[in-house]
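There's a structure below that I have some questions on.
The other protein chains are all here in position, but one chain of the complex has been omitted.
Entry: chain A
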Amino acid sequence: MLTVKKSKVIALVDINSMFASCHQSIDPSLRGKPVIVGGSMTDKRKGLVIAASYEAKAKGIKTTMSAYEARKLCPEAIFVQRNHTLYSEFSAKIMEFFRLVGPTEVASIDEAYVDLTNRIQNGDDPMVIARYIQRTLYQKIHIPCSIGLGENRIIAKMSSEVKKPLGITWFTRQQFQAFFHPKPTVVLHGCGEATAEKLREKLGIETIGDLAQIDFHSIRLVLGKRGEWLRLAAQGISSDTVNPDREKGGKTIGRETTFPNPVSNPEQILAVAKKMAERLVNHLKEKQRKARTVSLVYKLERLGRSHSKSKTLPLPTNDPNEIIAAASALYSEHLWETPLHLFGLRLSNFEEEIFEQITMDEIL
């Protein structure tokens, strides 16, 4: 008997301006008004914009802008203090609702992939389900979201970006290509500014369409395995698996590097570790997180498997010095002067930065 491969439908639900929306949800007097999360409690001119409602964004407010600039652009803006407990509670509630719809993979506090395939096979229309999700969230808890639908993760993810707030976009692969191919590569999910710059310089690639058509070997040479993945993404091809067990926001971040010849010089290794720590810390700070576990990754043989050694700190940190200290302690204890083919640094065991311990150095 002939079996037909069942086509999948994945939805990516993205909560619009999650932080600001939560505040507007619990305080109806903030609805329809420019709301800015951030600023300093004590000094009106200090602090940064952490998030802004669509009403505020319309006035030109952007995240990481200083509160002072924001006030100049939009004097009527209402500042509220960030409240991570509130966001986590909303997120948990929303994710629970998604799980009633289908297998759900929490991608971050305000984003989830929901696998609609089973529902579709039972005869439901993806658009009807998407509208139901959007309407329910808005009517019940006043939280706006945008939904992208597609046969795989990349199409769902990028379709969700098409209309914000409150958009629903369903692209086939052809529609995806027609819409995104003329756009610059930075628009592609997974392609940052640095990568876009590399693509432009090394391969003359400007648009997502250019990237989709580049030959396999050139992209591999420039970006390695990640290049292959990006090229496929540009074509609208990616994994279509939704993993309900994945924890939000990833469990580790890390960097590693392979040496052309094994390196055993501690100074050289520690210099590499220091650079990595600094970059990882920037990443942590962007996500407003702290890590508690520091790990070294290494290879003793070029083709061997990689090993790791870890250390868990008493308190979560985003202080590069603390991370470097832990990394060098691990290195001197386990790997001192050992020839390494690969060396990497990983951070895990994240915590959201709800609290910040005051230290003696701030006072001395």
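The rule is short, and it goes like this: contacts are C-beta pairs under 8 Å (C-beta built on N, C-alpha and C of every residue); 3 or more make two chains touch, one makes a residue touch a chain; residues count from 1.
Here, contacts and distances are computed from a predicted model.
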{"item": "Omitted chain, identified by the protein name its UniProt record gives, among \"Phenylacetate-CoA oxygenase subunit PaaI\", \"Beta sliding clamp\", \"Sn-glycerol-3-phosphate ABC transporter ATP-binding protein UgpC\" or \"Acyl-CoA dehydrogenase, N-terminal domain\"", "value": "\"Beta sliding clamp\""}
{"item": "Full-complex contact with the absent chain, from A:89, A:228 or A:278", "value": "A:89"}
{"item": "Option touching the unshown chain, where A:27, A:76 or A:351 are the choices", "value": "A:351"}
{"item": "Positions on chain A contacted by the hidden chain, ascending", "value": "81-86, 88-89, 92, 292, 313-316, 319, 321-322, 325-326, 328-329, 351, 353-361, 363-364"}
